[in-house]
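Here the complex is missing a single protein chain, while all its other protein chains stay put.
Order as written gives the chain letters A, B and C; numbering starts at 1 within each chain.
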Amino acid sequence: MIHPEKRIHCKKYRIVQNEEPVPGHRLMCLHAPEIAAGAKPGQFLHVRCADSTDPLLRRPISIHRVRRDEGLLFMFYRVAGRGTSLLTAKREGEEIDVLGPLGNGFELPSPGERVAVVGGGIGAAPLFFLVDEIMAEIHKRGADLTDEQDTARQALDFYLGAATGSLLPSLNSFLVRGVRVHMATDDGSVGYHGTVTGLLQQHLDEQTHIDRIYACGPAPMLRAIDELAIRRGIRGQLSLEERMGCGVGACLSCACKIKNFSGDGFTYKHACSDGPVFNIGEVWYGH
Amino acid sequence: MIHPEKRIHCKKYRIVQNEEPVPGHRLMCLHAPEIAAGAKPGQFLHVRCADSTDPLLRRPISIHRVRRDEGLLFMFYRVAGRGTSLLTAKREGEEIDVLGPLGNGFELPSPGERVAVVGGGIGAAPLFFLVDEIMAEIHKRGADLTDEQDTARQALDFYLGAATGSLLPSLNSFLVRGVRVHMATDDGSVGYHGTVTGLLQQHLDEQTHIDRIYACGPAPMLRAIDELAIRRGIRGQLSLEERMGCGVGACLSCACKIKNFSGDGFTYKHACSDGPVFNIGEVWYGH
Amino acid sequence: MGINLAVNIGGIKMKNPVTTASGTFGFGSEYGRIIDLNRLGAIVVKGTTLLPREGNPTPRIAETPSGMLNAIGLQNPGVDSFIREALPFLRDYDLPVIVNIAGDTVEDYAKLAGILDRAGGVAGIEVNISCPNVKKGGLQFGSDPESAAEVIRNVRQATSLPVIVKLSPNVTSIVAVAEKVAGAGADALSMINTLLGMAIDIKSRRPVLGNIMGGLSGPAVRPVAVRAVWQVYQAVKLPIIGMGGITCAADALEFIMAGATAVAVGTANFVNPRATVEVLEGIERFMAENGIKDIAELVGIAHRC
Partner (left out) sequence: MGINLAVNIGGIKMKNPVTTASGTFGFGSEYGRIIDLNRLGAIVVKGTTLLPREGNPTPRIAETPSGMLNAIGLQNPGVDSFIREALPFLRDYDLPVIVNIAGDTVEDYAKLAGILDRAGGVAGIEVNISCPNVKKGGLQFGSDPESAAEVIRNVRQATSLPVIVKLSPNVTSIVAVAEKVAGAGADALSMINTLLGMAIDIKSRRPVLGNIMGGLSGPAVRPVAVRAVWQVYQAVKLPIIGMGGITCAADALEFIMAGATAVAVGTANFVNPRATVEVLEGIERFMAENGIKDIAELVGIAHRC
């Protein structure tokens, strides 16, 4: 008696690859056809890092990409602490216990909209799946368009920010045709010298037109994007992070402050089940 | 300010080998020259099986053998539960955290004594080191002996018992020149059909002369050996097992009942520091 | 196989002894996407209060060695919304629903019990007098045997449903509390709620949890929970739902042998969403392998072996 459409899978999946494209970061690929089949951009996995009770809890990792035809699921993760360190020790051919797909996922843009995707650091990970889906849609539609329309619409601006440059060129290399990448680093080592929001702001000031923004990254970045988008009337979505227990909406630990009905206060929603994706303008950033 | 002679080492040592000579058993070899240099037969190591706090405690494993010249230390262990299972996953080249050498070790026989060594199941593991040392001593002395004396003395009887035969032939193959192996299995699949104590008893009844017995194995076997040896006035030693915390005599968890001064009751001694080797006749087996 | 797994918890008939720990299984629908809820002996839902509660500020959880701290703060939509929105979903299952209740005052508890008595589809009430994560009520009632008894007397009067009292381990004598609430009309006991704990983030030099202190649960607390069940089983003749760190059948059997008639899986659901079902299957296997025909034979057996 489990509703097939709502089904969440919890199983051990075989690791196809777990390499280190950038120091301190790993790209892990699983053979997980059931999850790959139903996954949407913005959704995540809840991963068990050890067979031991220490560390006890699963770790949430976004779905970085999928290759549905081959049943492959990718995660791109930063080695942040004990759980992610344990993941680095897993080898090709071993299995890991994964729960997913979880969360609501992004709402895709309407046809013809100009889209900016903004990733801060490892927050870029889930945006690749989003970019892949948007571009696939554009390329599919592209067949019906004139050349002119094509140039204008077959494009998407992907803003990547980081503290320093090591991560960025590697992320860039993963991308597909038609994606314009703009990079920003806090130390200026690669691309624009400053925050990725600063860079986006500059482009908007220079008359770049954007209909929709998607962002994932550190909280201050998301807040800046939220403000900027509200100010300019741009719609879009943010993907939030919170500490998670269950990952499925049962434990109520991953509470996020969401503006209440009247907008003068907040109510708690849950990153794992109501999110992790929330609309721009919806998140309560306090006063 | 650590007394060099009393020094116990606690360090990570490199694994040189961790193979499965018999199903469910592993032979692990470490490069641990400091420990190998000072170790005595009957001593043991306290091994950390995981970096996690679950499982938390170290596991006591006997020193199975040493190759002092190469700085090698061997452990022969049965996969009994979680800790030992985790050890099986360690690969050549990895390091494990070992504390040792611990415990008192066996007292070697006097020159010319006829020795029986009795191992029950995995309890045979530490006896190989003992046999190696006794035989080395015999061979050294052997150079000065006449041929006749040689035949009589260059021998040692190693009794190996087990529930069934799978472990025994493999143990046998590890042995050196001059060791006479006698095998017994509860199911009769290899060697004598019955307990190893039954076999020893038979040999003693048949006039085999033994001056000294060393034994390690399950508690009922040790108790039988103790009784048999006391009855026949044979000296010797038993190596006991107890659950251990610290392994160094600090926590008092590994208490063994040892006859008290008057012999009508017991006092507790500690397997890790007063033992694990105790004299025959010393252990209190209750009434 | 002819094995009887059915148990009776103070009038609640469970087809097997495996249930869920309140607050770790939501209102059931969440885990219903992963396992078949009909396999459970009963479901104990998230703690419910008279009025909706927002809960505590974040972070609400922290991982600790073999355990976790939580300070959810009883976030819940309130009992009316629960009855209207969550309960109907559970009526589709063949599953006794036990509702965990919490209040600021004795009257709150009694009102809740009365409301749930009339709601329909509720098999029993679990009275949480042991929540460490709320300012008023909660643990305050649970740590004093007299106040605990006072709550239970009032709940008892307000409902004819079976009343299970959830006990706190944060007391000098859990037996003293158990004895008092037994005298006040409890039909069953459940134990343990979380241990009061905290963690400090040494980088920020502040408590990790938004609420400062929280409740410790998970495998780390299991020895404390087994001990509590052992002690209370000796002193009080009420059925016990044992919980605290159960992850597998072996863990559950420890509780049963210590004296628990049923067991609840809590934190382990987060780690392994299939834990309840695996606990059940493992108990069945243990009984088959050991020739045990009725789970009742195992209850408290460690006191007799």
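The rule is simple: contacts are C-beta pairs under 8 Å (C-beta built on N, C-alpha and C of every residue); 3 or more make two chains touch, one makes a residue touch a chain.
Treat the numbers as computed from the prediction; the structure is a model and nothing was measured.
Within the whole complex, touches from the chain that is not shown fall on A, B, C. Of the listed residues B:170, B:201 or B:253, the one in contact with the hidden chain in the full complex is B:253. Only one of A:54, A:157, A:242 or A:274 touches the chain withheld from this view, namely A:54. Within the full complex, the residue among C:167, C:195, C:241 or C:262 touching the omitted chain is C:195. Only one of C:66, C:211 or C:261 touches the chain withheld from this view, namely C:66.
Where chain C meets the chain that is not shown, the touching residues are 64-67, 69, 143-144, 170-173, 195-200, 202, 204-207, 212-214, 216, 218-224, 226-227, 230, 245, 250, 253-254, 257-258, 286, 301-302, 305.
Listed by residue number, the positions of chain A touching the unshown chain are 53-54. One chain is missing from the display, and on chain B it is touched by residues 1-3, 6-10, 48, 53-58, 97, 99, 242-256, 267-268, 273.
The criterion applied here is as follows: only the chains that are shown with their structure count from here on.
Chain centres computed from CA atoms place A at the largest separation from chain B. Chains A-C form the pair with the most C-beta pairs in contact. Annotation: 57 Å between the Cα-based centres of chain A and chain B. In chain A, the residues that reach two or more other chains under the touch definition are 53-55.
For chain C, residues touching at least two other chains, in rising order: 65-66, 219.
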